[in-house]
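The block underneath contains the structure these notes are about, expressed in structure tokens.
For this view, one protein chain was removed and the others were kept in their places.
Order as written gives the chain letters A and B; numbering starts at 1 within each chain.
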Amino acid sequence: MKALVSVKRVVDFNVRIQVKPDGSGVVTDGVKHAMNPFDEIAMEEAVRLKEKGKITEIIAVTIGGAKCEETLRTALAFGADRAVHVKEEGEVQPLTAARALAAVVKKESPLLVLLGKQAIDDDNGQTGQMLAALLDCAQATFASKVEVDGNKAKVTREIDAGLETLEIDLPAVVTTDLRLNEPRYLKLPDIMKAKKKPIEPVSLADLGVEVAPAVKHLKTTNPPVRGKGVVVKTVDELVAALKQKGLIS
Amino acid sequence: MEYDVVIVGAGPAGLAAACRLKQLAATAGKEISVCVLEKGSEVGAHILSGAAFEPRALNELFPDWKEKGAPLLTPVTGDDVYFMLGATRAVKMPGLFVPRPMHNEGNYIISLGKLVRWLGQQAEGLGVEVYPGFAAQDAILDENGVVRGVVLSDAGVSRSGEHKEGFTPGMELRGKYTLFAEGCRGHIGKKLMEHHGLAKDADPQHYGIGLKEVWQVEPGRHRPGLVVHSAGWPLDTANPGGSFLYHFEDNQVAVGLIVDLSYKNPYLSPFDEFQRFKHHPVIKQYLEGGKRLAYGARAITKGGLNSLPKMVFPGGALIGCDAGTLNFAKIKGSHTAMKSGMLAAEAVAEKLLAGGTGADVLDNYTEKFRASWLYAELHQSRNFGTWLHKFGAIVGGGINWVEQNIFGGRVPWTMHDMKPDHASLAPAAESVRIEYPKPDGKLSFDKLSSVFLSSTNHEEDQPVHLKLKDPSVPIQKNLPLYDEPAQRYCPAGVYEVIRDGDKPRFQINAQNCVHCKTCDIKDPAQNITWVAPEGGGGPNYANM
Partner (left out) sequence: MSKILIVAQHSGGKLNAGTAKALACAQKIGGDIEIAVFATDGSSVAAEAAKLGGVKTVVQVDNPANDHGLAAVLAPQIAELAKSRGASHVLAAGSTFGKDLLPRVAALLGVPQVSDIMLVHAPNKFDRPTYAGNAVVTVETSASPVVATVRQASFQAAAAGGSAAIEKVSTSAKLPTHTRFVSIEAQKSERPDLQSAGRVVSGGRAFGSSDNFKLLYALADKLGAGVGASRAAVDSGYVPNDMQVGQTGKIIAPELYVAIGISGAIQHLAGIKDARTIVAINKDAEAPIFEVADIGLVGDLFQILPELTQKL
């Protein structure tokens, strides 16, 4: 029983984002990158499922340029057994990513595909759902609890209204939310071992994947700056102002 | 885990040493295993320097660095030196009157962070194992005091010291030789110096704190390759220092102020001096209308040859700023750090390739150092900082001009500066309180929004990595005597004296720490010890 985990290399969450003066994007050159934090949670979940004996092999997949190999090495240090690197230097949007992952899924036939609920760079949050659509299988997004039982799984999802539990038939796609687990500290010996684990390079063409229609990025700008509001003198005025804005009744 | 050589710190010294070891092993057709540990979350994350870079050591290490794509992109094209007479006035020094080591022909304006990232790639390409995100906590000393490697800091310990889920004890990394390249005031280097008495024949070490920002400037104000240095305002003879401003690629300018940590006035705040400094017309002319992109700070080791400790001990050596190889006359430490790393690597390789099993004293490193251009360079400028310190920028600078330009540094006297920096503060009662202007949000900023730009982060739930030997000292001694200067010398707002209750209380916001080490150096009671936090913590400098 295999689990496939999709991981993405993104600008590290600690990095202060700078929009390029020419509006062509954000500064990524010389900036620290890391595995998308939600993907770390997906990796951790896969490793826990393996430790519980629910699955026997973990395959990490990434799609992107040569530098993404370091992200796969991180996944291997987490505990992936091997990795597939779909090499593509150009921009990869969610639908293309989903097509590439679907092609890898068809080749590997995993029981479970785990992805982060979104990548913290583009904040699209689409790939998992698109992948499930292409595979015509069940999806459970924003997972905060995953229990695998044979060819079924119970997944608790963090939705706006609370916690929803679904039962899904496997194979299925699960996307992970923050509270699913706390990813482990990587140990130096595991990082050392990861250097020797196999990474299989493939191209979109090898997978027979055509690049999907894409959304065009015209320009990137800084978010609007919040302006200064009004200053009130008394608590009564404050209460009145809140009422006027419809924030309290 | 056992290696031939363990190197602590992936800066210019550590990585140059690692590359040199692999090169020498390859030439000899033998294997030397080399591992480099870096406490930053990635190589370059904790690197901060000006930097006007002299390529001498790099030329020796990688003669083909251009073909290999080393990021030396902007040659120095102009070299202005100003003496700031006040908040608005300055005189430009004619080139003739500038001490020779301060000339920059043939040098490059670089981001040392970028260069170090490139060096990291070269090292990995040569087979060095580089592990960022792992902090060495301590040297492993055997019963005979021989250094056998290092032990990493634990991961997953709570603030109160309990083991959290996923606790990982720090593992040991053993090496036949261990090279310490932690940079200025390395916390293991400091311990080794004490343990082995390495500094007992040297003058006290001297330090500065360098604060730096990177600005995106208006294209019309950008002069690629221009180097601007200044002395004088806002600092003075009792509280000396100097500034730099470098125009490098992409309409970016690096600006910084170095404040000598021998400053006397406990009310002085290096951060605020730097902020007001940027309003000087000489500086403002470039920055006005621009946008600040990055901020950081780091202490520098500037005592030079007179303060240089013995660099070797059984089983290893100190290299780069961990030892103190910066040339203060040039205000440059990168080429000297690299060279010291390369010399140590040559010494280690000599031993290992001859079948040595390590653990002995690398006397051949000392010999190679003595015979090198590095030593000659440091010897030439050994009095530079002392003259400045003793007589200020004008008189001291004049003496330096005579020494360096007339005598080429070959003078028969050596000046000593025996007072350590932590002992230089005058009592608050005898000092003038400094009222700093409010930041305008355009050229000058407050501390916290500055720290924000350093992308500093630490896992919050971990023990405080700034240890007080005696927790009562800040409030009971430092506060009445010096108005607790930590509040001001820390460039990241780590230390606060809070007076919200009936009694003042000392707070340490360890999470803000940019790992500059100034507190460890300047605390008048020498009560603060900087230890390594969980690996990966600290600033995340992009290209500083």
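Throughout what follows, contacts are C-beta pairs under 8 Å (C-beta built on N, C-alpha and C of every residue); 3 or more make two chains touch, one makes a residue touch a chain.
All values reported here derive from a predicted model rather than from experimental measurement.
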**Study point:** Touched by the hidden chain, restricted to displayed chains
**Key:** A, B
Practice item. Using the definition of touch stated at the top, determine which of A:5, A:98, A:186 or A:209 touches the missing chain. Key: A:98
Revision key, fill the gap. It is residues of chain A that touch the chain not shown, namely 11, 17, 19, 26, 93-95, 98, 120-134, 136-142, 154, 157-169, 172, 212-224, 226, 228-239, 241-242, 245, 247-248
**Study point:** chain B residues touching the omitted chain (full complex)
**Key:** 448-449, 452, 457, 460-461, 498, 500-501, 507, 509, 511
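The criterion applied here is as follows: only the chains that are shown with their structure count from here on.
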Review point. So in the complex, which bits of chain A are touching chain B?
Key: 12, 14-16, 18, 21, 27, 29-32, 34, 182, 184-189, 191-192, 195
Practice item. Note which residues of chain B are touching chain A in the complex, please. Key: 1, 41-42, 44-45, 111, 113-114, 117, 129, 131, 133-134, 152, 155-156, 165-166, 168, 171, 173, 216, 251, 291, 293, 452-453, 455-457, 540, 542-543
